[in-house]
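A single protein chain has been omitted from the complex, and every remaining protein chain is retained in its original position.
Note that the chains are named A and B in the order they appear, and that numbering of residues resets to 1 at the start of each chain.
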Amino acid sequence: MNTRRIDRGLRRAHLALVPMALVALVCYLGATLWSLRISLSSSRSFPVSDFVGLAQYRRLFSNERWLHSLGNLATYGLLFVAACLVIGWLLAILIEREVRIGGALRLVFLYPYAMSFVATGLVWQWMLNPGLGIQEAVRRWGFSEFRFDWLVDQDHALYTIVIATVWQASGLVMTILLAGMRGIDADIWRAARIDAVPAWRLHLWVIAPMLAAPFATATLLLLTGVAKLYDAVVAMTQGGPGTASEVPTKFIMDHLFGRANIALASAGAAVLVLSALIVMMPLFYARARSNRRNA
Amino acid sequence: MLALLCLALPCAAAVAAQAAPAARPRAEVLHWWTSGGEAAAVRTLADAYRAAGGDWVDTAIAGNEQARAVALSRIVGNDAPAAALFNASRQFRELIDQGLLITLDDVAQREGWDAILPEPILNAVRVNGHYYAAPVSLHMPTWIWYSKVALRKAGVEKEPTSFAELFLALDKLKAAGLIPLAHGGQAWQDNIVFRAVLANLGGRELYLKAFRDRDPAAIASPQFREVLSTFKRLHSYVDAGSPGRNWNDATALLISNRAGFQIMGDWVKAEFSSASKLPGRDYGCIPGFGAHSPYIIQGDAFVFPRSTSAATLRAQKLLASAITGRATQLAFSALKGSIPIRADVDVSTLDQCARLGVSIMKDRSRQLGNDETWLTPDQNGALADILTDYWNRDLAVSTVQQRIVAALTD
Partner (left out) sequence: MSAQQLMRPSAPRRWYADPARLALLALLVSAALCFLLPLYVMSLTSFKSMEEIRNTSLFALPPQLSFAAWQAAWSSACTGVACEGISAGFWNSVLIVIPSTLIAVGLGALNGYALAFWRLRGAGSLFAVLMIGAFLPIQVMMLPLVRLLAPLHLVGTLTGIIIVHVIFSMPVMTLIFRNYYAALPRELFLAARLDGAGFLYAFLRLMLPMSLPMLAVAAIMQATGVWNDYLLGLVFAGREHLPMTVQLNNLVNTTTGTREYNVDMAATLLTALVPLLIYALAGRWFVRGIAAGSLKA
C-alpha cells in the first residue's frame, strides 16, 4: 500500500516537472541548438538551411567592433564585480556596526536595484553630461577648472557605465553579505571583542573568509548581469563615443534586426555564452564542492 | 479577477473595438515617427485615410531600428500590423523574397507610379516588375544648415559655396567663440556628414563607385583619401559635448544661435518651424556645393504584410492609395520637412528649401540614391561602425580605407 502511494507521488512529481522540462528542453536547449545551427549557415533576416562551416565565426573575429566589444566586456566585468563586492562589503560592515542608523539606510542602498535603466538611464546621462550635470554644477560653485567629462571621452566612457551599474547592484551585494554576517556564530564576535581585535582586522581576516559562500553567490549573480549588460549602455552611451563603449549584446541585437544578419548574430551569441560558461564553471564547481562538504 | 480588471481598464476599449461591425476598413500602422513634427505629419496621413473611409490604428515606437525590429518579429510571429514603415531601401527585400508582403501593382498602375516616382525610389519598391511598398516621403539627408545670426556675429558675409569657403567660415565661427559645427555624435549622424563630403567633394562618380560598385580601387584612391581626411577635419569644429547628442539637440544650438552650421537631413525644418524660425530669414539651407550637386534621396515607405483576411487586404490597398495621394503628400511634406514623392504636385506652397530641393530633383542627372539603395543593411552597418570609429579616434586614413574595402566586399 505504501509503495503504491509512493508510486503515485513520484508520478505526480514527474508531472509537476513537465513545465520545467518543456522550458528547459524546448526553449533553452532548443534555442541554443537553433542558434548554433543558424551560426553555421548564411542566413540573413530569415533562417536558411545551407552550411557554410565556420565562416561566420571567422567574420566575427575579424570584426573590429566585436573584438573591441569583447575587450570592453572583460574590462567592465572585472571592474564592475570588484567594485560591487568591495562597496557592498564595506556597506555591510558599516551597517553591521551602526545598526540603528544602518538599518534605516539599508533601503537607501537597495533602492537602485528596483529601477531599470530604461528609467534611470536618462538621469545618469544627464548628471554625467559635462554641459548639464555634475561638471557644470561644480563649476557654478566656483571651481571653474573642474572636469568630469567621462561620458563624452573615448577613453573613459566605459567607466561611466561601471559607475551607474555599480550604483544599481552594490546594494544587493550588501544585503547578501549582511545576511551572511547574521549567520556567523555569536562566539566569534564575542571572542574578538574580548581580545580587543581591531574591527578592520576582524572583518578582513576572520569574518570575510567565513563569508566565502555569500561572496560566491553575489559574484555569480553579478556575473550573470555582466553577460547580459545591454540596457545601461543603450540608455547612457549607445555604445559611443564612436565604438568606445560597445558591448557584445548590443552587437548581437544590432545584427539580429537592424542589420539583418542573424547568422553572424548567432555566432556572436554562441561565443558570448561559451565565454560566460568558461568564466562560470570554476565558480559553479567550487560552490558545488563546498555545498557537498557542508552537507 | 483578470476579467474584472479588464472591464475597468482600457483594454475594454480594444475589446469593444474588435466587437464593432467590420464595416470600415481598419489598419494598424507601425512607424517610428514620435517627435512633435513627425507626429503632426503622421496625423495628416491618418486624416487622409479616415477621409477615404478607413480607420487608422496608430502604433508608434521611438527609434527606427527599434520599430523595424518590432515589425520584423511581429511579421514572423503571425501578429503583423497592416502596414509597417521602412526606409525605401534593401531593408525589406528579404520580406519580399519570403513572400511575406502583398503587391500593390493595381495601386501603382492606377496612379502611374512609373511616371511620377524618382528612379532610386522605384528601384527600391519595384522588384521583378511588382510593387511592394508605398513610398511616403523623400528626404535629402545631407543638407548644410546655418544660423544667419551666428554667421553674422562671426563676420561671415555670404553662404559658402565650396568646402574651402566652408572651412573659412568654420574658422571664423571658432574665432568668434561660437560652436562652428553643431553635431550629434551618434554613428548615423557621423555617417550623414561623411556622405555629404563624399557626394560634394568626391563627386557623383566616386560616390557611385564606392557605394554601388563597391569598387576597391575607388575606395583606395587618393580622391577617397581626401574625402576621408576632409570628413575628419570637420571633427575639429564640433564642441566637446557632441558625443551621444540627439540630432534635434544639435539643431537647438542653431536655433539659439550658439552654433553656426549643422549637416543633417531636411527633417530639421520641423524643429526650426516649431521654434518659429523661417528659412531665408533666420536660417539658411545649402543643398550642396556646385551647380551639379546631387540630391541624395532617402525615402520612407510603408510595406503591407500579407494576411489571410480579405478585410485586411482591402484596408491595406485603401491605405496605400490614400497616403500617396497628391493633396495628402503636399500636406504631409509641409509638416515632415520632406518633399512629395511624386513629381506631379504643385509645391509653390512649400517653404523655400523644399522648393529648392524639388527644383534639383527635376534634373534627373542630379538624383542620387542613398547608400542603402545598394548596400545590404549589414554592409551599411559595418561601414557606419568604421566611420564612427574614425570620427572619434585617431586612425590612419589608409587603415580606414582598408577596413572599408574589407567591409564592403565581404
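Criterion: a residue touches a chain if its C-beta (ideal position, glycine included) is under 8 Å from a C-beta of that chain, and two chains touch if they have at least 3 such contacts.
The model shown is predicted, which means the values in this text are computed figures rather than measured ones.
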Residue touching the undisplayed chain, where the options are A:L54, A:V86, A:A119 or A:L204: A:A119
Sole residue of A:G77, A:G102, A:G240 or A:G258 that reaches the chain not shown, by the stated touch rule: A:G102
Hidden partner chain, touching residue among B:T59, B:N257 or B:Q402: B:T59
Chain B residues touching the omitted chain (full complex): 2, 5-6, 9-11, 14, 28, 33-37, 39, 42-43, 46, 57-63, 66, 69-70, 73-74, 76-79, 81, 246, 248-249, 252, 255, 270-271, 274-275
Residues of chain A (touch criterion as defined above) contacting the omitted chain: 5-6, 8-10, 12-14, 16-17, 19-21, 23-32, 34-35, 91, 94-99, 101-102, 105-116, 118-120, 122-124, 126-127, 132-134, 136-137, 140, 167, 171, 175-176, 178-184, 186, 189-190, 193, 199, 213-214, 217, 221, 224, 227-228, 230-231, 249, 252-253, 256, 262, 266, 269, 272-273, 276-277, 280, 291
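We take it that only the chains that are shown with their structure count from here on.
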Between chain A and chain B, centroid-to-centroid distance (C-alpha), Å: 37
Sites on chain B touched by chain A in the complex: 65, 68-69, 72-73, 76, 91, 94-95, 98, 185-187, 240-244, 376-378, 380-382, 385-386, 388-389, 391-393, 403, 406, 410
Footprint of chain B on chain A - complex, ascending: 44-46, 59, 62-65, 125, 129-131, 149, 151-152, 154, 157, 237-244, 254-261, 264
